[in-house]
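As you look at this complex, bear in mind that one protein chain is not there, while each of the others sits in place.
As written, the chain order gives the labels A, B and C, with residue 1 at the start of each chain.
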Amino acid sequence: MQWAVAKVRDILRVENISKRFGGVVALDNVTLSIREGSVTGLIGPNGSGKTTLFNVVSGFYPPDSGEVYFMGNRITGLNPNEIYNLGLVRTFQNPRLFPKLTVLENLLVAAESKGENMTRSIIKRNWVSNEIELIKKAQEITKSIGLEEVKRSIASDVSGAHMKLIETARSLMNNPKLLLVDEPAAGISYSAAKSLFNYLLELKNRYGLTLFIIEHRIDILMNYVDYIYVLHLGKLLSEGTPEEVLNDKKVIEAYIGD
Amino acid sequence: MNLIDLGVVINTLWIGLIYSLMAIPLTISYKVTRVLNFAHTSLVTVGAYVAVILSLVYPDFFSNVFVALIAAFFAGAIVAILNHKFVYRKLMDKEASPVILMIASLGSWIFLKYLIYSVISIVSKVIKKDLYFAVPAFRYTLNLNFLGISNPSLTYSLILGISLIVLTFVVFYRTSFGKAMRAVSDNPQLAQISGISDESVMTLTWFLCGGLAAISGVFWAMFSYASPEFADSLILQVFAACVIGGISSIALTILGGFVIAGAENILMSILYNLIGLDLSFRPFLSFLTLLIVILVRPPAGAAGGLPYRLKFKRERKWT
Amino acid sequence: MDVVGFLVSWITLFSIYSILSISLNLEAGYTGISNFGKAAFYGIGAFFAAVISLSAFLMLNGLSYPLYSLETIISMGTLSKQNPILSILIFLFTVVLAFFVSGIAGYMVSYPTLRVGPAFLGITVLSFGELLRIFLRNFQPTGGTYGLAGIPHPFAFIQDPAVKDFMFMLVTLVILAIMYIFSEKFVNSPYGRIMKSIREDEIASLCLGKDVPKIKAQVLFIGSGMAGVAGALLAYYMGSINPDIFVPSLTFEVWAMVILGGLANNKGALLGAGIITFLNRASVILNFTFQNLPIDVNYIRWMIVGLLIVASLLFKPEGLIPEDPKSSFIWNFVEEKEPISLKKRMEETSKKVKFYIKKVFDWFAMGGG
Partner (left out) sequence: MSEETKVTKPSSGVLPRLLAAFVIGLILGGLGTFLVQSSQYSAQLSDLQNRVNTLQAAVNALNTTKIYTIGVSFPLTGELSDVGNQWKTVAQMALNDLNSELANENVKVQFKLVIVDDKTQAQDALTAVQSLAQQGIKVVVGPAASSQVKAVKAYADANQILIVSPSSTSPTLAIPNDFIIRTVGSDAVQAEALAKLAFEQGARNVVVFYRDDEYGQAFAQFFNNVFSSLGGKATLTKYATGLPDYASEVAQLSSQVKAIGADAVVMISFDTDGANILGHAKDDPTLSSVRWFSSEGVHGTTQLLSPEIATFIRKVNLLGTRPVFKENPVYIDFAARYKSLTGRDPPVFAANVYDSIILVGKAILLAGKYDGAAIRAAMFKVASNYYGASGWCILNSAGDRMYQDYAIWTVSSVNGTYEYQDIGSYSGGTITWG
């Protein structure tokens, strides 16, 4: 490990990111960093650029200017698949499952299998042992996450709540280091949301993850996060511990104004 | 050396118009019903032949262009609606994917094509007239000189075509029916909820599109000739025009029609006179234009396949 | 009626078309690439095979006629019969190379897949095919509109035409079998799983670390390569080719086969190809039976073909043999089983057979006893 000692604890650093769509400024000079092992929240009114920030970090869009560092390496402009393979994994607000694959296969797609190579895939011997390992891992995850009874069904047949769980389970398949979670509690009841967050924390502890969560429902989020960033109109409005942010006048104004 | 003649410009205008006229119903029907309709060619052929046969059999009544156009419009509309009711509707009820609908349209295209062949061969035997390169009888009775263009059928179809396109615009953007069509095309579920009947809008759309396609066939027959194959050899160019318009916007579709026509005529003329490119490369140019347009400036809806950037480009920009 | 001849010629064309439909199935059915330029890669393979084999024969015999000339056609008639080993070698060589030549063309054409969305890919590849065809029509070294004729048949040394055709049928069947097995291997491996995931949601696959453009390009490589092999076989079968064989309507025919048989199912692709080629052929019987109808019987033939496509879609929109999401190899593992070895599978089968035999015997024994 050749990283500077001071930077080891920042798993993700976003420096001066700007992103424009046509005339609209989606992100304006955003700088933030996330500590390894923390749970960080990202809040802001609708259209404040939260998802755009996720998209830029996960490689969906190249930023107009600025840099993104992941574990000390510059990942600006890398393609989404390369960023994923580095261990930076995002989930989607609406689960994007592969509807005609089985739940187990949905999980397996997320893993990096030895049979993915075109030429290697022809000969079963090349990948079969690796495949069994991956399946075992997937079985483990499904068991721990409570997907045991649906793992054999086709993804389009499972319920909406299960879909969200599958989406999360899938993101764990490739040993992620940082998980970008986009509105995990959107559209579910308060108690369900609470248990989901509890569960996310449990996962974090079990797999040694760092979480970066977009969430609309600040009331729930406040109980779980260590640090919060607030975006407003593409700009970083405020940051700090949950208490600091909640007492920030600017944040209150922004939300009331919304 | 004179690179472009007046004749080339007129051809561009005329062919661009006919491409647009054929492409507009294709775009609208795709927008509203999500069917990439290959049977479109059959509708065009039906229109052309209805005008030709009626004007040959009842020369007194159908000597008027407008009567023939209306007859063709209804014939095309009926075929399109029948096709919708018996094929597309049933498939849509089974929630078939757009690809399946397209292949189904391919099937109805094959069926209709040979049905047209059969009808033509029977009618031709009955009326003892050649129907293969036939032109409608009223082509010879038209008489109008416009802007110094001496070809009356050309003039007629230019004027009529432009007014038809304007009419389509008005229908699509200024009437409640057009609004309903756009609503269905944007979000069928939402339209259904807000009380717009999906089925009646689709039927009306097919009525309009089938009729328009048939009318474009009449124009073609007036200017050139009708044969059972002519629409088939046009269809790729018409599709190209639609694709340049992103199969979404009517205005862009018209632009696409003229771009393709321009490539085939003006560009051909320039290349021919400059470097002596063979005339047989004419279809080559239209496809080349299409490829260049798609690759250089992808039309609306065509781009954004993937948030992925090629290596060599990325490195130049960020590393 | 010559039943054997009918079967041989039908199966040969069926195999050629099946290779096409399997390759399209890999692209469209499994990976979701709407390739409407199948005819282009088919044509590349055919022209490659024709050019290479003709020029090889001419060169080895020290002749220097243009490939499309009358002299070439005449001399090929005798030259192709002289050296059996040479003609078979050249045949195999060109068929294998046709795979790579067409495949590389397909790989390069995949560049637009990065630029345009899936709906527009089809028309892009279609225009590429048309560009190629018009270019070939005007390209004199490969004969232009004359096309190429006199392509030396690999079994030209066999005197009896029935045996010759039969041998060729066997070869095409073997090649079809190889293609089929390979594509089954692909789709039942993790690679096939990724192909399907790209079909379902390419953005999600990209975000799950899959190099989607690369995989699409690879699939286009395989699919186009297969089409190239089919083209090479067609060139040898017909003995002559010209650019106008490879028109877009041929692609649509292959699409109809795949959709009819069932997308994302190789057996379906075979069935679809079988049905349509059989219909095209067997419907000629109608010409013999119905002579003086008011409507030409040929039109009725094609009308029936169109109707059948529509009808089969209406009654089975997902194809005659629909995709079975649980068919893939992974399914064996879900039951927490070790992968079944061939030996074990055979043991199990023999156990099953014994069991049923025993049951039948028991049944009689009980009835008798």
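FYI, contacts are C-beta pairs under 8 Å (C-beta built on N, C-alpha and C of every residue); 3 or more make two chains touch, one makes a residue touch a chain.
The structure displayed is predicted, hence computed values, not measured ones.
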Left-out chain, listing which of the shown chains it touches: B, C
Among B:Tyr114, B:Phe138 or B:Phe258, residue touching the chain not depicted: B:Tyr114
Touching the absent chain when the full complex is considered, from B:Asn83, B:Ser185, B:Ser216 or B:Ser269: B:Ser269
Options C:Met195, C:Ala217, C:Ile245 or C:Leu263, residue touching the unrepresented chain: C:Ile245
Interface with the unshown chain - residue positions in chain B: 1-2, 5, 7-8, 11, 14-15, 113-114, 117, 121, 128-130, 132-133, 135, 140, 150-151, 220, 223-225, 227-231, 233-234, 264-265, 268-269, 272-273, 278-283
In chain C, positions touching the absent partner: 1-2, 5-6, 9, 13, 68-70, 73-74, 77, 134, 137-138, 144-147, 149, 153, 161, 164-165, 234, 238-242, 244-245, 280-281, 284-285, 287-288, 291, 296, 298-299, 301-302, 362-369
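Keep in mind that, in the parts below, only the chains that are shown with their structure count from here on.
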Most widely separated chain from chain B, with each centre as the mean of CA atoms: A
Per-chain Cα centre nearest the global Cα centre, belonging to chain: C
Inter-centroid spacing, chain B versus chain A (mean Cα positions, whole Å): 47
Distance from chain C to chain B - Cα centre to Cα centre, in angstrom: 33
For chain A, residues contacting two or more additional chains: 60, 79-80
Interface hub residues of chain C, defined as touching at least two other chains: 203, 206, 212
Complex interface listing, chain C residues touching chain B: 28, 34, 112-121, 123-124, 126-128, 130-131, 134-135, 137-138, 202-203, 206, 212-213, 248, 252, 255-256, 259, 263, 294-296, 299-300, 302-303, 305-310, 313-314, 317
Sites on chain A touched by chain B in the complex: 55, 59-62, 76-80
Footprint of chain A on chain C - complex, ascending: 182, 185-186, 189-194, 196-197, 199-201, 203-212, 215, 218, 222, 323, 325-326, 328-331, 333-334, 336, 338-339
